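The complex appears here without one of its protein chains, the remainder shown in place.
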């Protein structure tokens, strides 16, 4: 049938991820037998997302990133949704799906927005190769962001945390990248910006802001930020669902009947 | 308000996963600063799910398990659902959620069923500590399963693959655990059973069957089997969604209008 | 490629629901132009699910069923999940999907289980056509269920409500079917059973129990029970999501940090 003004999408699919043959699976050019035998799981994640294996240093840094996303207790909306769905008797995969649906722009959008902000500034910087000149440009970018946001009363993505003055994950990550000499232009920008923001607002980088800078220096584009966060966080969410399922309690609820105010005038 | 015959669930939640304080997060008893600095991501997954860190050998084996689940190209229903949802313009987290909803009992139920089968047999075995006696008991269990399934024409969970005669992932995993001397009773049972089944039906262990045995020897209960599979597979699914989003095509469809037969008599 | 031991499913799909041609859509044998012009929406739902239009009386009864499922305020887990997901900034369709994932067996399984129970009893009854004999058989079935559940201390599906002594929806529905002379064997069974259960336990039919009986007398099989409930409840859930989105508040949470008890000994 001729379709009107729409390109017909045939059944065929082109993919660069895996080639499946009888008795053989090749992923990103590597035989899965070799990957299963030799590769760290965090390097496998990097390979899948980026199409190449990380260098030794990249692999170490990416491992820190994944661990840092693992869990923030039962406080995030996604974890609460997971436990709420599980408490209704739905299977584990449905409860994980529920958690994912709570990664809305208010909850999980920060990492992508921060990566876009940092990459737009660094991407428009002309790198001279002379570090004193480049550092000066980065310092200027930090001041620009500070002016665009803080001086105009806007929240900067990647800064501040509901429960922490110093987000221990962000702080530890920054210590690690400095100690390991992995400080690219995006991390420099994040640190310069933190100095300005802290002085004025007493607010520091949070885990999203720190990882946005690190992932940017690792070469990740913003559209993979949420994906990396999901990969890091899913194991924690599954631990919460499993704990919930061990529990005998009836439904969870964020409010009971007595907490609900009927206000017809709304 | 008094509720009828239902226990009221207050807002409080008991959890053993993480304690969140101002500027400090403790997960499974460890400061997250230390975990971020020192732990491999695969060990972090083990810690979250099991409540303790793995031994060195357990950690290595669990890493192989996670890598082996990573991707099977665009063939599984979950991966196809992910790409179908992504092609409608929904955000990445929704497409991952869609994939999870396709882990129904026909697609992802095998690992849990195989773990239950293996653990029920081994759990009812009286371990004497004398390996020749214990091995004989395991051989008897294998024959029991063989009789209960193959001789009655039933499919054994964890065996056979749509695309492979020898599932390369199962084969490689079994090579690895033998080479590393990690062969507990569940793996022995799986190998004994494979010999019987292969002789009669030319069917071998698949990736679910091999991992069911390994995870059982690692001490995982069946209710965590699907969770481990999900953790291992999500990075592959995110790679597929990202690839789909890079693509300009319109909606994917498993059948076009001309493929649909209207049969009112159904 | 030859696939091992699996039937290959080609792209073709047989369906009896709708035939789509250029400029014409025929659903269940009716031109959609006619359906749009002439049919009540509740009759359209019946037509889609059952493959035929309802009789005048069936149509009226089915309309009462759909209305009775509409909303129970913000108390059900599905509605709370919908508002929780919406409060994270996710789009409306994701929040509805979240609600659906909370229809687990503890929350939404009752209608299907009650339909199975009622239909198994009535299905094994030999209908004589003589109403006094048939009514006696139904009374015996009620006593059987009563003995199998109440005397053994088991909960009967379709009875009792967390917030109501008399579920006003069940009570009203039973009044209506009696008034309208629509009392088939499943409704008779439900009413006979309610008498027994109320005398002993002071528990009455709830909305699921009443609708299970009515839908059974309308000829619905149990595997459509949850579907009818979902159709009836979705408009209420969308109203809650819309109300939530109008609201300026941050994330909803069923417990705050201070409500969480960290108990590593679990």
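Going by the order they are written in, the chains are A, B and C; count residues from 1 in each one.
In the analysis below, contacts are C-beta pairs under 8 Å (C-beta built on N, C-alpha and C of every residue); 3 or more make two chains touch, one makes a residue touch a chain.
Note that the structure is a prediction, hence the values are computed from the model and not measured.
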item: Chain B, residues in touch with the chain not shown (by the definition above); value: 1, 11, 22, 73-75, 77-78, 80-81, 83-91, 94-95, 97-98, 101-109, 163, 243, 250-257, 260, 262, 266
item: Missing-partner contacts on chain C, residue numbers; value: 1, 3, 6-9, 11, 13, 15-20, 22-25, 27, 31-33, 35-37, 39-42, 44-45, 48-49, 63-64, 66-68, 70-75, 83, 91-94, 96-98, 100-101, 103, 108, 163-169, 171-173, 176, 223-224, 226-227, 230-232, 234-236, 238-243, 245, 249-254, 256-258
item: Residue ranges of chain A at the interface with the undisplayed chain; value: 1, 3-6, 11-16, 18-20, 26, 28-29, 91, 94, 97, 160-165, 203, 254-257, 259-266
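FYI, only the chains that are shown with their structure count from here on.
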item: Chain copies touching (chain A, chain B) - same or different residues, decided at half shared; value: same
item: Chain whose Cα centroid lies at the greatest distance from that of chain C; value: A
item: Centroid spacing, where centroids are CA-atom means, of chain B and chain C in whole angstrom; value: 33
item: Distance from chain C to chain A - Cα centre to Cα centre, in angstrom; value: 39
item: Geometric centre distance via CA averages, chain B-chain A, whole Å; value: 24
item: For chain A, residues contacting two or more additional chains; value: 1, 11, 22, 73-75, 83, 91, 94, 97-98, 101, 103, 108, 163, 243, 250-254, 256-257
